[in-house]
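Note that one protein chain of the assembly has been removed; the remaining protein chains are unaltered in position.
Showing chain A:
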Amino acid sequence: MTAEKSGADILVEALSDLGVEVVFGYPGGAVLPIYDAIFKQKRIKHILVRHEQAATHAAEGYARSTGKPGVVLVTSGPGATNAVTGITDALMDSIPMVVITGQVATHLIGSDAFQEADTIGITRHCTKHNYLVKSPERLGEVIHEAFHIATSGRPGPVVIDIPKDVQVATAKYRKPAAIQHKTYRPALKAEQSLIEAAVEMLAAAERPIFYTGGGVINSGPAAAQLLRELAKITGAPVTSTLMGLGAFPASSDQWLGMLGMHGTYEANFAMNQADLIIALGSRFDDRVTGRLDAFAPHAKKIHIDIDRSSVNKTVAVDLPIIADVGRAMEDMIRVWKARQHRKNDLSAWWSRIEGWRAKKCLDFPASAKEIMPQQAIRSLWEATKHVNPIITTEVGQHQMWAAQHFHFEQPNKWLTSGGLGTMGYGLPAAIGAQLGNPNALVIDIAGEASIQMNIQELGTATQYRLPVKLFILNNEYMGMVRQWQQLTYSSRYSESYSDALPDFVKLAEAYGWTGIRIEGQQELEPGIRQMLDTPGPVLVDCRVAKLANCFPMIPSGASHTEMILQSDDVSGEMDDEAKALV
(Lines give C-alpha, C1' and ligand atoms only; values in the text may rest on other atoms or scores of the structure.)
Protein backbone atom coordinates (compact mmCIF):
# COMPACT_ATOMS: atom_id res chain seq x y z
CA MET A 1 0.00 0.00 0.00
CA THR A 2 1.25 3.42 -0.89
CA ALA A 3 1.35 5.93 1.92
CA GLU A 4 -0.59 9.16 1.73
CA LYS A 5 1.30 12.27 0.74
CA SER A 6 0.54 15.95 1.02
CA GLY A 7 -0.81 17.73 -2.04
CA ALA A 8 2.49 19.61 -2.26
CA ASP A 9 4.46 16.36 -2.30
CA ILE A 10 2.06 14.88 -4.85
CA LEU A 11 2.66 17.90 -7.08
CA VAL A 12 6.45 17.55 -6.88
CA GLU A 13 6.31 13.82 -7.48
CA ALA A 14 3.94 14.16 -10.43
CA LEU A 15 6.14 16.84 -12.00
CA SER A 16 9.10 14.57 -11.54
CA ASP A 17 7.20 11.65 -13.11
CA LEU A 18 6.45 13.90 -16.07
CA GLY A 19 10.15 14.55 -16.60
CA VAL A 20 10.11 18.16 -15.43
CA GLU A 21 13.63 19.34 -14.67
CA VAL A 22 13.17 23.08 -14.27
CA VAL A 23 10.42 25.21 -12.71
CA PHE A 24 10.39 29.00 -13.01
CA GLY A 25 8.72 30.62 -10.07
CA TYR A 26 8.33 33.06 -7.24
CA PRO A 27 7.19 32.11 -3.74
CA GLY A 28 4.39 33.65 -1.71
CA GLY A 29 1.92 32.88 1.05
CA ALA A 30 -0.40 30.60 -0.90
CA VAL A 31 2.38 28.35 -2.23
CA LEU A 32 4.52 27.99 0.90
CA PRO A 33 3.68 24.27 1.29
CA ILE A 34 4.83 23.66 -2.30
CA TYR A 35 8.04 25.62 -1.74
CA ASP A 36 8.70 23.54 1.35
CA ALA A 37 8.26 20.36 -0.69
CA ILE A 38 10.66 21.76 -3.31
CA PHE A 39 13.20 22.56 -0.57
CA LYS A 40 13.21 18.92 0.50
CA GLN A 41 13.99 17.37 -2.87
CA LYS A 42 16.70 17.47 -5.51
CA ARG A 43 15.05 16.27 -8.71
CA ILE A 44 13.49 19.53 -9.81
CA LYS A 45 15.51 22.71 -10.09
CA HIS A 46 13.67 25.89 -9.17
CA ILE A 47 14.69 29.13 -10.87
CA LEU A 48 13.80 32.19 -8.85
CA VAL A 49 12.81 35.03 -11.16
CA ARG A 50 12.30 38.62 -10.07
CA HIS A 51 8.73 39.06 -11.39
CA GLU A 52 6.08 36.48 -12.21
CA GLN A 53 5.66 37.71 -15.78
CA ALA A 54 9.30 36.84 -16.33
CA ALA A 55 8.68 33.32 -15.02
CA THR A 56 6.15 32.77 -17.80
CA HIS A 57 8.41 34.16 -20.53
CA ALA A 58 11.37 32.16 -19.21
CA ALA A 59 9.19 29.06 -19.39
CA GLU A 60 8.24 30.01 -22.95
CA GLY A 61 11.90 30.44 -23.90
CA TYR A 62 12.72 27.11 -22.33
CA ALA A 63 9.82 25.42 -24.14
CA ARG A 64 10.43 27.00 -27.53
CA SER A 65 14.14 26.16 -27.51
CA THR A 66 13.89 22.60 -26.14
CA GLY A 67 10.48 21.37 -27.35
CA LYS A 68 9.62 20.44 -23.74
CA PRO A 69 6.82 22.11 -21.80
CA GLY A 70 7.72 25.11 -19.65
CA VAL A 71 6.59 25.00 -16.03
CA VAL A 72 5.75 27.99 -13.85
CA LEU A 73 4.95 28.19 -10.12
CA VAL A 74 3.51 31.37 -8.65
CA THR A 75 1.46 32.39 -5.68
CA SER A 76 -2.19 33.48 -5.55
CA GLY A 77 -3.52 36.96 -6.28
CA PRO A 78 -0.78 39.21 -7.68
CA GLY A 79 1.41 36.19 -8.45
CA ALA A 80 -1.27 34.85 -10.74
CA THR A 81 -2.31 38.18 -12.26
CA ASN A 82 1.32 39.05 -13.02
CA ALA A 83 1.57 35.77 -14.91
CA VAL A 84 -1.42 36.55 -17.12
CA THR A 85 0.56 38.40 -19.83
CA GLY A 86 2.91 35.47 -20.34
CA ILE A 87 0.05 32.99 -20.27
CA THR A 88 -1.73 34.96 -23.00
CA ASP A 89 1.53 35.19 -24.94
CA ALA A 90 1.87 31.39 -24.81
CA LEU A 91 -1.73 30.97 -25.98
CA MET A 92 -1.21 33.24 -28.98
CA ASP A 93 2.08 31.60 -29.98
CA SER A 94 1.03 28.00 -29.16
CA ILE A 95 3.70 27.37 -26.53
CA PRO A 96 3.28 24.32 -24.26
CA MET A 97 3.25 25.62 -20.70
CA VAL A 98 1.83 24.53 -17.35
CA VAL A 99 1.32 27.25 -14.77
CA ILE A 100 0.73 26.24 -11.17
CA THR A 101 -0.86 28.97 -9.09
CA GLY A 102 -1.46 28.93 -5.37
CA GLN A 103 -4.93 29.83 -4.17
CA VAL A 104 -6.35 30.74 -0.78
CA ALA A 105 -7.75 27.80 1.20
CA THR A 106 -11.01 26.40 -0.20
CA HIS A 107 -13.17 27.72 2.66
CA LEU A 108 -11.85 31.24 2.00
CA ILE A 109 -12.53 31.25 -1.74
CA GLY A 110 -14.99 34.00 -2.57
CA SER A 111 -14.48 35.89 0.68
CA ASP A 112 -12.05 38.51 -0.71
CA ALA A 113 -9.32 36.93 1.38
CA PHE A 114 -5.78 38.35 1.42
CA GLN A 115 -4.12 37.83 -1.98
CA GLU A 116 -7.22 36.19 -3.36
CA ALA A 117 -7.99 36.60 -7.05
CA ASP A 118 -10.38 34.62 -9.23
CA THR A 119 -7.48 33.03 -11.06
CA ILE A 120 -9.65 30.51 -12.87
CA GLY A 121 -12.03 33.22 -14.01
CA ILE A 122 -9.22 35.56 -15.04
CA THR A 123 -7.31 32.90 -16.98
CA ARG A 124 -10.28 31.07 -18.48
CA HIS A 125 -9.95 32.76 -21.84
CA CYS A 126 -6.19 33.07 -22.00
CA THR A 127 -5.47 29.38 -21.40
CA LYS A 128 -6.05 26.29 -23.46
CA HIS A 129 -7.66 24.88 -20.34
CA ASN A 130 -7.58 25.52 -16.61
CA TYR A 131 -8.36 23.67 -13.38
CA LEU A 132 -9.20 24.51 -9.81
CA VAL A 133 -8.26 21.43 -7.78
CA LYS A 134 -10.40 21.12 -4.69
CA SER A 135 -9.13 17.81 -3.31
CA PRO A 136 -5.68 16.23 -3.12
CA GLU A 137 -7.12 12.96 -4.49
CA ARG A 138 -7.69 14.68 -7.84
CA LEU A 139 -4.34 16.45 -7.94
CA GLY A 140 -2.10 13.80 -9.49
CA GLU A 141 -4.56 13.03 -12.24
CA VAL A 142 -5.14 16.72 -13.03
CA ILE A 143 -1.42 17.43 -13.29
CA HIS A 144 -0.89 14.59 -15.75
CA GLU A 145 -3.94 15.62 -17.76
CA ALA A 146 -2.78 19.25 -17.79
CA PHE A 147 0.57 18.27 -19.30
CA HIS A 148 -1.19 16.12 -21.87
CA ILE A 149 -3.41 19.02 -22.94
CA ALA A 150 -0.60 21.60 -22.89
CA THR A 151 1.72 19.52 -25.07
CA SER A 152 -0.60 17.72 -27.52
CA GLY A 153 -2.63 19.02 -30.44
CA ARG A 154 -2.05 22.73 -30.82
CA PRO A 155 0.11 23.36 -27.75
CA GLY A 156 -0.82 26.04 -25.25
CA PRO A 157 -0.82 27.13 -21.64
CA VAL A 158 -2.75 25.28 -18.93
CA VAL A 159 -3.30 26.72 -15.45
CA ILE A 160 -3.70 24.57 -12.33
CA ASP A 161 -4.99 26.56 -9.37
CA ILE A 162 -4.28 24.77 -6.07
CA PRO A 163 -5.80 26.08 -2.82
CA LYS A 164 -3.42 26.11 0.13
CA ASP A 165 -5.38 23.52 2.13
CA VAL A 166 -5.22 21.11 -0.80
CA GLN A 167 -1.43 21.48 -0.75
CA VAL A 168 -1.39 20.46 2.92
CA ALA A 169 -4.09 17.74 2.97
CA THR A 170 -2.98 14.19 2.15
CA ALA A 171 -4.02 11.57 -0.38
CA LYS A 172 -2.56 8.65 -2.26
CA TYR A 173 -0.77 9.27 -5.52
CA ARG A 174 -0.06 6.79 -8.24
CA LYS A 175 1.40 7.68 -11.60
CA PRO A 176 -1.52 7.32 -14.01
CA ALA A 177 -1.36 5.25 -17.18
CA ALA A 178 -1.35 6.97 -20.57
CA ILE A 179 -4.11 9.57 -20.75
CA GLN A 180 -7.20 8.84 -22.80
CA HIS A 181 -9.23 11.98 -22.41
CA LYS A 182 -12.96 11.54 -22.86
CA THR A 183 -13.51 14.63 -24.98
CA TYR A 184 -10.10 16.05 -25.92
CA ARG A 185 -8.74 14.09 -28.90
CA PRO A 186 -6.74 16.25 -31.29
CA ALA A 187 -6.68 14.97 -34.87
CA LEU A 188 -3.16 14.05 -35.91
CA LYS A 189 -3.45 12.13 -39.12
CA ALA A 190 -5.02 13.54 -42.25
CA GLU A 191 -7.50 11.68 -44.40
CA GLN A 192 -5.65 9.98 -47.23
CA SER A 193 -7.96 11.41 -49.91
CA LEU A 194 -7.19 14.96 -48.80
CA ILE A 195 -3.45 14.30 -48.91
CA GLU A 196 -3.84 12.90 -52.42
CA ALA A 197 -5.84 15.96 -53.48
CA ALA A 198 -3.14 18.22 -52.06
CA VAL A 199 -0.41 16.36 -53.92
CA GLU A 200 -2.31 16.60 -57.21
CA MET A 201 -2.84 20.32 -56.74
CA LEU A 202 0.86 20.72 -55.99
CA ALA A 203 1.87 18.66 -59.02
CA ALA A 204 -0.36 20.75 -61.29
CA ALA A 205 0.67 24.16 -59.93
CA GLU A 206 2.69 26.53 -62.07
CA ARG A 207 3.32 29.12 -59.40
CA PRO A 208 3.27 27.30 -56.04
CA ILE A 209 4.58 28.65 -52.75
CA PHE A 210 4.94 27.13 -49.29
CA TYR A 211 3.78 29.51 -46.57
CA THR A 212 5.00 27.98 -43.32
CA GLY A 213 4.46 28.94 -39.71
CA GLY A 214 5.15 28.16 -36.08
CA GLY A 215 3.23 24.90 -36.41
CA VAL A 216 6.14 23.37 -38.32
CA ILE A 217 8.40 24.12 -35.35
CA ASN A 218 5.82 22.90 -32.83
CA SER A 219 5.52 19.65 -34.75
CA GLY A 220 9.14 18.89 -33.84
CA PRO A 221 12.54 18.80 -35.56
CA ALA A 222 11.41 16.00 -37.89
CA ALA A 223 8.82 18.35 -39.41
CA ALA A 224 11.53 20.86 -40.32
CA GLN A 225 13.42 18.06 -42.10
CA LEU A 226 10.25 17.00 -43.92
CA LEU A 227 9.69 20.58 -45.05
CA ARG A 228 13.17 20.60 -46.58
CA GLU A 229 12.42 17.41 -48.40
CA LEU A 230 9.02 18.59 -49.62
CA ALA A 231 10.59 21.79 -50.91
CA LYS A 232 13.37 19.81 -52.57
CA ILE A 233 11.15 17.36 -54.44
CA THR A 234 8.71 20.04 -55.60
CA GLY A 235 11.17 22.88 -56.26
CA ALA A 236 8.70 25.41 -54.90
CA PRO A 237 9.73 28.58 -53.05
CA VAL A 238 9.32 28.81 -49.29
CA THR A 239 8.32 31.78 -47.16
CA SER A 240 7.54 31.82 -43.47
CA THR A 241 5.78 33.77 -40.78
CA LEU A 242 7.71 35.39 -37.96
CA MET A 243 6.99 32.38 -35.75
CA GLY A 244 8.17 29.86 -38.33
CA LEU A 245 11.67 31.24 -38.97
CA GLY A 246 14.30 28.53 -38.79
CA ALA A 247 12.09 25.68 -39.95
CA PHE A 248 13.56 26.18 -43.42
CA PRO A 249 17.23 27.12 -43.88
CA ALA A 250 17.77 30.74 -44.84
CA SER A 251 20.80 29.71 -46.90
CA SER A 252 18.62 27.73 -49.33
CA ASP A 253 18.05 29.11 -52.85
CA GLN A 254 14.38 28.35 -52.35
CA TRP A 255 14.08 30.62 -49.31
CA LEU A 256 12.30 33.92 -49.97
CA GLY A 257 12.57 35.31 -46.45
CA MET A 258 9.75 36.23 -44.12
CA LEU A 259 6.43 37.44 -45.49
CA GLY A 260 3.92 39.96 -44.24
CA MET A 261 4.03 43.50 -42.96
CA HIS A 262 7.84 43.61 -42.67
CA GLY A 263 8.49 40.66 -44.92
CA THR A 264 10.52 40.73 -48.11
CA TYR A 265 9.35 42.14 -51.41
CA GLU A 266 9.88 38.77 -53.11
CA ALA A 267 7.91 36.82 -50.48
CA ASN A 268 4.93 39.15 -50.57
CA PHE A 269 4.87 39.45 -54.36
CA ALA A 270 5.19 35.70 -54.73
CA MET A 271 2.21 35.26 -52.38
CA ASN A 272 0.26 37.79 -54.40
CA GLN A 273 1.05 36.18 -57.75
CA ALA A 274 1.04 32.49 -56.76
CA ASP A 275 -1.50 30.09 -58.24
CA LEU A 276 -1.20 27.74 -55.25
CA ILE A 277 -0.43 28.53 -51.62
CA ILE A 278 0.32 25.62 -49.31
CA ALA A 279 -0.12 26.95 -45.77
CA LEU A 280 1.72 24.70 -43.34
CA GLY A 281 1.08 25.32 -39.65
CA SER A 282 0.41 29.00 -40.21
CA ARG A 283 -2.80 30.89 -39.51
CA PHE A 284 -3.25 33.78 -41.99
CA ASP A 285 -2.61 36.36 -39.29
CA ASP A 286 -3.48 39.97 -40.17
CA ARG A 287 0.23 40.87 -40.10
CA VAL A 288 0.72 38.27 -42.82
CA THR A 289 -2.25 38.85 -45.10
CA GLY A 290 -2.42 42.62 -45.25
CA ARG A 291 -5.72 43.78 -46.72
CA LEU A 292 -7.84 40.64 -46.84
CA ASP A 293 -9.81 41.33 -50.00
CA ALA A 294 -6.56 41.77 -51.91
CA PHE A 295 -4.77 38.78 -50.40
CA ALA A 296 -3.43 36.24 -52.90
CA PRO A 297 -6.18 36.84 -55.44
CA HIS A 298 -4.99 34.23 -57.97
CA ALA A 299 -4.18 31.37 -55.63
CA LYS A 300 -5.89 28.19 -54.68
CA LYS A 301 -5.13 27.58 -51.04
CA ILE A 302 -4.34 24.40 -49.15
CA HIS A 303 -4.27 24.85 -45.39
CA ILE A 304 -2.77 22.17 -43.16
CA ASP A 305 -3.28 22.90 -39.49
CA ILE A 306 -3.86 20.91 -36.33
CA ASP A 307 -6.43 23.40 -35.09
CA ARG A 308 -9.68 23.32 -37.00
CA SER A 309 -10.61 26.80 -35.75
CA SER A 310 -7.57 28.21 -37.57
CA VAL A 311 -9.01 27.08 -40.88
CA ASN A 312 -11.29 29.47 -42.78
CA LYS A 313 -11.06 31.96 -39.92
CA THR A 314 -9.96 34.97 -41.93
CA VAL A 315 -9.16 33.53 -45.36
CA ALA A 316 -11.40 30.98 -47.09
CA VAL A 317 -9.31 28.05 -48.32
CA ASP A 318 -9.97 25.49 -51.05
CA LEU A 319 -8.57 22.44 -49.30
CA PRO A 320 -8.47 22.38 -45.51
CA ILE A 321 -6.57 19.50 -43.93
CA ILE A 322 -6.80 19.07 -40.17
CA ALA A 323 -3.68 17.24 -39.07
CA ASP A 324 -0.28 17.46 -37.46
CA VAL A 325 1.70 19.30 -40.12
CA GLY A 326 4.73 16.99 -39.82
CA ARG A 327 2.64 13.90 -40.37
CA ALA A 328 0.77 15.52 -43.24
CA MET A 329 4.03 16.49 -44.96
CA GLU A 330 5.32 12.96 -44.48
CA ASP A 331 2.16 11.63 -46.14
CA MET A 332 2.41 14.14 -48.97
CA ILE A 333 6.01 13.17 -49.69
CA ARG A 334 5.07 9.50 -49.72
CA VAL A 335 2.16 10.04 -52.12
CA TRP A 336 4.24 12.36 -54.33
CA LYS A 337 6.92 9.68 -54.65
CA ALA A 338 4.47 6.80 -55.05
CA ARG A 339 2.79 8.60 -57.92
CA GLN A 340 6.19 9.30 -59.44
CA HIS A 341 5.57 13.00 -59.74
CA ARG A 342 8.58 14.89 -60.86
CA LYS A 343 9.54 18.45 -60.18
CA ASN A 344 7.44 20.77 -62.32
CA ASP A 345 9.23 23.15 -64.61
CA LEU A 346 8.96 26.25 -62.46
CA SER A 347 11.60 28.24 -64.33
CA ALA A 348 9.15 30.94 -65.46
CA TRP A 349 7.95 31.32 -61.89
CA TRP A 350 11.48 31.47 -60.54
CA SER A 351 12.53 34.05 -63.09
CA ARG A 352 9.71 36.31 -61.90
CA ILE A 353 10.83 35.73 -58.32
CA GLU A 354 14.39 36.66 -59.31
CA GLY A 355 12.99 39.91 -60.69
CA TRP A 356 11.46 40.70 -57.31
CA ARG A 357 14.62 39.66 -55.52
CA ALA A 358 16.55 42.11 -57.66
CA LYS A 359 14.79 44.92 -55.78
CA LYS A 360 17.12 44.04 -52.88
CA CYS A 361 14.41 45.16 -50.51
CA LEU A 362 16.46 44.67 -47.37
CA ASP A 363 19.14 47.13 -48.43
CA PHE A 364 19.36 50.16 -46.20
CA PRO A 365 21.05 53.56 -46.46
CA ALA A 366 24.64 53.56 -45.32
CA SER A 367 25.95 56.00 -42.80
CA ALA A 368 29.60 56.94 -42.45
CA LYS A 369 29.39 57.75 -38.78
CA GLU A 370 26.33 56.32 -37.17
CA ILE A 371 25.65 52.62 -36.77
CA MET A 372 22.64 51.62 -38.81
CA PRO A 373 20.57 49.19 -36.71
CA GLN A 374 20.30 46.81 -39.67
CA GLN A 375 24.09 46.80 -39.93
CA ALA A 376 24.39 45.99 -36.23
CA ILE A 377 22.18 42.92 -36.69
CA ARG A 378 24.10 41.82 -39.79
CA SER A 379 27.43 42.16 -37.99
CA LEU A 380 26.06 40.21 -35.03
CA TRP A 381 24.92 37.47 -37.41
CA GLU A 382 28.26 37.37 -39.24
CA ALA A 383 30.11 37.10 -35.94
CA THR A 384 27.96 34.30 -34.51
CA LYS A 385 26.44 32.28 -37.37
CA HIS A 386 29.05 29.52 -37.16
CA VAL A 387 27.74 28.55 -33.70
CA ASN A 388 24.01 28.64 -34.55
CA PRO A 389 23.05 30.88 -31.64
CA ILE A 390 19.62 31.05 -30.03
CA ILE A 391 18.18 34.52 -30.57
CA THR A 392 15.41 36.02 -28.48
CA THR A 393 13.91 39.44 -29.03
CA GLU A 394 11.73 42.01 -27.42
CA VAL A 395 9.05 43.67 -29.55
CA GLY A 396 9.41 46.51 -32.00
CA GLN A 397 11.74 47.66 -34.76
CA HIS A 398 14.69 45.67 -33.44
CA GLN A 399 12.54 42.52 -33.55
CA MET A 400 11.67 43.06 -37.21
CA TRP A 401 15.25 43.96 -38.11
CA ALA A 402 16.41 40.78 -36.40
CA ALA A 403 13.81 38.76 -38.33
CA GLN A 404 15.00 40.34 -41.59
CA HIS A 405 18.76 40.41 -41.14
CA PHE A 406 19.59 37.52 -38.82
CA HIS A 407 19.32 34.30 -40.76
CA PHE A 408 18.40 30.94 -39.27
CA GLU A 409 19.32 27.49 -40.44
CA GLN A 410 17.60 25.41 -37.78
CA PRO A 411 14.32 25.38 -35.85
CA ASN A 412 14.09 26.27 -32.13
CA LYS A 413 16.73 28.97 -32.47
CA TRP A 414 14.44 31.95 -32.87
CA LEU A 415 12.30 32.91 -29.87
CA THR A 416 10.06 35.92 -30.21
CA SER A 417 6.66 37.12 -29.12
CA GLY A 418 4.65 37.03 -32.33
CA GLY A 419 0.93 36.94 -31.70
CA LEU A 420 0.67 39.02 -28.56
CA GLY A 421 3.72 41.19 -29.28
CA THR A 422 4.84 41.41 -25.66
CA MET A 423 7.58 43.92 -24.86
CA GLY A 424 9.75 42.47 -22.10
CA TYR A 425 9.68 38.95 -23.53
CA GLY A 426 13.27 38.66 -24.67
CA LEU A 427 15.43 38.76 -21.55
CA PRO A 428 13.45 36.20 -19.51
CA ALA A 429 13.03 34.05 -22.64
CA ALA A 430 16.81 34.11 -23.08
CA ILE A 431 17.22 33.01 -19.46
CA GLY A 432 14.83 30.10 -20.02
CA ALA A 433 16.56 29.15 -23.27
CA GLN A 434 20.00 29.23 -21.65
CA LEU A 435 18.79 26.93 -18.88
CA GLY A 436 17.48 24.47 -21.43
CA ASN A 437 20.61 24.77 -23.56
CA PRO A 438 23.52 25.34 -21.19
CA ASN A 439 26.16 25.19 -23.91
CA ALA A 440 24.43 27.37 -26.49
CA LEU A 441 25.16 31.00 -27.23
CA VAL A 442 21.94 32.84 -26.32
CA ILE A 443 21.50 36.46 -27.33
CA ASP A 444 18.56 38.73 -26.60
CA ILE A 445 18.35 41.36 -29.33
CA ALA A 446 16.52 44.17 -27.56
CA GLY A 447 15.46 47.78 -27.82
CA GLU A 448 16.14 50.28 -25.06
CA ALA A 449 12.42 50.66 -24.36
CA SER A 450 11.35 46.99 -24.36
CA ILE A 451 14.25 45.87 -22.22
CA GLN A 452 13.11 48.09 -19.38
CA MET A 453 9.88 46.11 -19.11
CA ASN A 454 11.66 43.15 -17.51
CA ILE A 455 15.10 44.61 -16.79
CA GLN A 456 14.97 43.21 -13.23
CA GLU A 457 15.76 39.77 -14.68
CA LEU A 458 19.41 40.79 -15.01
CA GLY A 459 19.52 39.58 -11.41
CA THR A 460 18.17 36.14 -12.28
CA ALA A 461 20.89 35.58 -14.88
CA THR A 462 23.50 36.67 -12.36
CA GLN A 463 22.18 34.36 -9.64
CA TYR A 464 22.28 31.26 -11.83
CA ARG A 465 25.50 32.25 -13.66
CA LEU A 466 23.75 32.20 -17.01
CA PRO A 467 26.03 33.65 -19.71
CA VAL A 468 23.25 35.28 -21.75
CA LYS A 469 24.17 38.18 -23.97
CA LEU A 470 21.91 41.20 -24.16
CA PHE A 471 22.36 43.29 -27.28
CA ILE A 472 20.38 46.54 -27.03
CA LEU A 473 19.81 48.56 -30.18
CA ASN A 474 19.51 51.91 -28.44
CA ASN A 475 17.90 54.59 -30.60
CA GLU A 476 16.28 56.44 -27.70
CA TYR A 477 12.82 55.89 -29.16
CA MET A 478 10.06 53.35 -28.98
CA GLY A 479 11.08 52.98 -32.56
CA MET A 480 8.09 51.21 -34.04
CA VAL A 481 5.67 53.59 -32.37
CA ARG A 482 7.75 56.52 -33.64
CA GLN A 483 7.85 55.02 -37.15
CA TRP A 484 4.05 54.65 -37.21
CA GLN A 485 3.66 58.19 -35.96
CA GLN A 486 5.95 59.38 -38.75
CA LEU A 487 4.00 57.43 -41.36
CA THR A 488 0.48 57.92 -40.09
CA TYR A 489 0.39 61.01 -37.90
CA SER A 490 2.69 63.50 -39.71
CA SER A 491 5.61 62.88 -37.33
CA ARG A 492 3.76 63.94 -34.20
CA TYR A 493 5.92 61.86 -31.84
CA SER A 494 3.46 61.56 -29.01
CA GLU A 495 5.14 59.99 -25.95
CA SER A 496 7.45 57.77 -27.99
CA TYR A 497 10.78 59.27 -26.90
CA SER A 498 12.67 57.15 -24.35
CA ASP A 499 13.54 59.92 -21.95
CA ALA A 500 15.55 59.52 -18.74
CA LEU A 501 17.23 56.33 -19.87
CA PRO A 502 19.50 54.66 -17.34
CA ASP A 503 23.22 54.31 -18.00
CA PHE A 504 22.88 50.73 -19.22
CA VAL A 505 26.58 49.94 -18.71
CA LYS A 506 26.47 51.01 -15.07
CA LEU A 507 23.18 49.22 -14.62
CA ALA A 508 24.73 46.01 -15.97
CA GLU A 509 27.65 46.39 -13.62
CA ALA A 510 25.35 47.00 -10.68
CA TYR A 511 23.78 43.59 -11.36
CA GLY A 512 27.15 41.87 -11.69
CA TRP A 513 27.11 41.79 -15.49
CA THR A 514 29.75 43.10 -17.85
CA GLY A 515 28.56 46.24 -19.61
CA ILE A 516 29.88 47.39 -23.00
CA ARG A 517 28.94 50.52 -24.91
CA ILE A 518 29.28 50.60 -28.68
CA GLU A 519 29.26 54.03 -30.27
CA GLY A 520 30.13 54.69 -33.89
CA GLN A 521 30.91 52.42 -36.81
CA GLN A 522 34.48 51.66 -35.80
CA GLU A 523 33.37 50.21 -32.46
CA LEU A 524 30.71 47.85 -33.82
CA GLU A 525 32.70 44.78 -34.74
CA PRO A 526 35.25 45.00 -31.92
CA GLY A 527 32.39 45.55 -29.48
CA ILE A 528 30.55 42.45 -30.68
CA ARG A 529 33.79 40.49 -30.48
CA GLN A 530 34.35 41.70 -26.92
CA MET A 531 30.80 40.65 -25.99
CA LEU A 532 31.38 37.16 -27.35
CA ASP A 533 34.81 36.82 -25.76
CA THR A 534 33.64 37.91 -22.32
CA PRO A 535 32.52 35.00 -20.17
CA GLY A 536 29.30 35.33 -18.18
CA PRO A 537 26.39 37.63 -18.88
CA VAL A 538 27.14 40.70 -20.99
CA LEU A 539 24.98 43.71 -21.78
CA VAL A 540 25.79 45.75 -24.87
CA ASP A 541 24.39 49.25 -25.22
CA CYS A 542 24.71 49.69 -28.97
CA ARG A 543 23.92 53.29 -29.94
CA VAL A 544 22.31 53.27 -33.36
CA ALA A 545 20.86 55.81 -35.78
CA LYS A 546 17.91 57.34 -33.98
CA LEU A 547 15.40 57.81 -36.77
CA ALA A 548 15.97 54.73 -38.94
CA ASN A 549 12.79 53.09 -40.20
CA CYS A 550 12.06 49.42 -40.65
CA PHE A 551 11.40 48.64 -44.30
CA PRO A 552 10.09 47.08 -46.40
CA MET A 553 6.67 47.57 -44.96
CA ILE A 554 3.08 46.99 -45.96
CA PRO A 555 1.26 49.96 -44.56
CA SER A 556 -1.93 49.53 -42.59
CA GLY A 557 -4.84 48.42 -44.73
CA ALA A 558 -2.74 47.85 -47.85
CA SER A 559 -2.17 44.78 -50.00
CA HIS A 560 1.00 42.74 -50.54
CA THR A 561 1.82 44.66 -53.68
CA GLU A 562 1.67 48.06 -52.03
CA MET A 563 4.92 47.69 -50.13
CA ILE A 564 6.90 50.70 -49.02
CA LEU A 565 10.59 50.32 -49.70
CA GLN A 566 13.47 52.11 -48.07
CA SER A 567 13.74 54.62 -50.88
CA ASP A 568 10.12 55.73 -50.75
CA ASP A 569 9.06 58.96 -49.16
CA VAL A 570 6.91 57.93 -46.26
CA SER A 571 6.08 60.78 -43.94
CA GLY A 572 2.47 61.86 -43.96
CA GLU A 573 -1.00 61.39 -42.65
CA MET A 574 -3.26 58.37 -43.27
CA ASP A 575 -7.02 58.34 -43.55
CA ASP A 576 -9.27 57.09 -40.74
CA GLU A 577 -9.83 53.65 -42.32
CA ALA A 578 -6.09 52.97 -42.24
CA LYS A 579 -5.69 54.43 -38.76
CA ALA A 580 -8.42 52.17 -37.42
CA LEU A 581 -7.00 48.97 -38.83
CA VAL A 582 -3.97 48.59 -36.64
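Brief remarks follow.
Here is the rule we use: a contact is a pair of C-beta atoms (placed from the backbone, for glycine too) under 8 Å apart; a residue touches a chain by one contact, two chains touch by 3 or more; residues count from 1.
We take it that contacts and distances are computed from a predicted model.
In the listed set "PQQ-dependent catabolism-associated beta-propeller protein", "Carbon-phosphorus lyase complex subunit PhnJ", "Acetolactate synthase small subunit" or "ABC transporter permease", the entry agreeing with the UniProt name of the missing subunit chain is "Acetolactate synthase small subunit". Residue A:Arg308 is the one among A:Arg308, A:Arg339, A:Arg465 or A:Lys506 that touches the chain not shown.
The missing chain, though absent from the display, is touched by one residue of A:His129, A:Lys385 or A:Arg517; that residue is A:His129. Contacts to the hidden chain, counted on chain A, fall at residues 120-121, 124-125, 128-129, 132, 149, 181-184, 307-309, 311-313, 316, 576-577, 580.
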